[in-house]
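Heads up, this is only part of the complex; the chains shown haven't been moved.
The first chain written gets the first letter, and so on, giving A and B; residue counts start at 1 in each chain.
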Amino acid sequence: MIIVMKQNAQKDEVEKVEERLAEMGFGPHRIEGTGRVVIGAVGEQKIAFPTGLEVLAGVERVVPITAPYKLVSRQAKETSSIIKVGDLEIGGKELVVMAGPCAVENEDQLLTIARAVKAAGAQVLRGGAFKPRSSPYSFQGLEEQGLQMLETARRETGLKIVTEVINPQEVEMVAGYTDIIQIGARNMQNFSLLREVGRSKMPVLLKRGLAATLEEWLMAAEYVLAENNFQVILCERGIRTFETSTRSTLDISAIPQAKELSHLPVIADPCHSSGNWRLADPLSRAAVAAGVDGLLIEVHHKPAEALCDGPQSLTPENFEQLLAAVNPIAAAMGRSLPGKARPGMAEGL
Amino acid sequence: MIIVMKQNAQKDEVEKVEERLAEMGFGPHRIEGTGRVVIGAVGEQKIAFPTGLEVLAGVERVVPITAPYKLVSRQAKETSSIIKVGDLEIGGKELVVMAGPCAVENEDQLLTIARAVKAAGAQVLRGGAFKPRSSPYSFQGLEEQGLQMLETARRETGLKIVTEVINPQEVEMVAGYTDIIQIGARNMQNFSLLREVGRSKMPVLLKRGLAATLEEWLMAAEYVLAENNFQVILCERGIRTFETSTRSTLDISAIPQAKELSHLPVIADPCHSSGNWRLADPLSRAAVAAGVDGLLIEVHHKPAEALCDGPQSLTPENFEQLLAAVNPIAAAMGRSLPGKARPGMAEGL
């Protein structure tokens, strides 16, 4: 790190900072500028920011030099990670497609949708049994009963399952039913939960928080890896901005950035980010063109009657069309979509 | 709610929406505009947004009319609530002052600070035993040992205690040590945790999330009240914006807004919002002038060596000065500060 002293910092203030750096195990390296002193702190130890040095007399600010994450970093592992979920590989040449309803509502609904997304080519069925809802009066999910329905759907269709967990106490139970555990955007910095899913050794789908910087998102993943669980899939799902025409703003730049800084696979959730199924198509194409390793799509056979998030859910027909539209983009990226052969968009549209 | 149809919506699309409204128990009320149809839905039932109607053919958007919160609303309870913590009243004429270190580090540290803030006039000691840190490598708190130290400090000083809980499983244990349970900004939408602290029937200090709208913040409080626990204190602690000169942006407008929309007391946290102890003074004065019912201040006797958030911690001397600076503002607002008689700022500065 670099300690920038104030322009009028006194000689003894500079010395005091250097002493403190030495106590912290850093080799202080002073640069006498024309207007002020700047001190480089040389050393290997990782420290947390803010450091405490900020409050010493004469200090203007402290500039971190190295990123705070370690295990998630490309410097720790140069090759892109492939997360294996049974015979499914996430992060390879074939894109992963996860699809299904926002919430598991009943067995009929789930099986109808599961069969439809399977037929369209999805490999993973999503569906919430524990729903974090902004209102206590909204449908909160079927809980364990919902997990049982997901298990039934898995047995019937062969799809893998991804479902959200919201309480550290329930991680073990959820892990017993699912293939991938989802951490939702609102829980991205629920560190008790992150540690618990880390300990579960299950593949984890980690959604970015609505106000989380790229660095904080990677640090949240670091919590899981620090428990010796390296199976993390990052999911960009939009950030909160001033723009109100979409529910949140898909941060398309975060996709190549996350893939450059980290070795973990990255997928995108175009439905939650926009809150509008009509945008799922262009946003999915854009995400694939930006380099994602997969898509998470909300599908419901009767969106108008869905117990949650109907407006951002595609019908099975729309979902088929979305995959058809994404297919030529995937091909252009040297990637492929799972499932049946598809006509290219240039031909098909 | 109001359903706004598209300009080119067909007659049968309008009828379909009205049928669906009737099924949902609403009396549809059609307005034929010059350019389009708008349908008012009359009825008492609360429904969650989005409603599903958004995806019906011909619908442009659905506009909620009533706020989604009930129990926290001023319409539910016109008079401002006063939360009682033993003999302490929060929300009354006297402002509440909560102060202490970011983290409990050891007994000496805690007692030193506790005595200092008590002497300056604080009524509540804050101190974290479970720390939600963005890095897994940062100090995570002393956990139950830290709670025991807080108990010791309470016994020694008579201060009430407020401390954070981050895991639903630990609510009962934390409740056994503290007077007020804090829900941190990162957990504002950790609904399992909110429900659990609701069930605990303890006073709850609910910090606003960094990306939470005013409405979402009140809805989070609603989760606690919905468990029949009405003892919630709202705490404005800054929101995330593009401005980087402060750690977050204290949303000063949210203070009068929250107090107008809700009957709950509101306090402010000038240290976390700015990340800079030098701003604690003007922000505390501003918050009191905007109508808060109290302040939450970080105090550390050795900020440069604090295990967390040193740069935003005041020394006991600075804390005394802050209260002296706030005192005349409180008086101007017809409020008072606890503790010893203070000189007014106009005289004192």
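Convention: a contact is a pair of C-beta atoms (placed from the backbone, for glycine too) under 8 Å apart; a residue touches a chain by one contact, two chains touch by 3 or more.
Since the model is a prediction, treat every value here as computed from it, not as a measurement.
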{"item": "Given 2 placed chains, full-complex copy number", "value": "4"}
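Everything below uses one rule, namely that only the chains that are shown with their structure count from here on.
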{"item": "Complex contact set, residues of chain B against chain A", "value": "20, 46, 48, 50-56, 68-70, 132-140, 166-169, 186-187, 189-192, 195, 209-211, 216, 219-220, 222-223, 226, 240, 275, 277, 303-306, 308-313"}
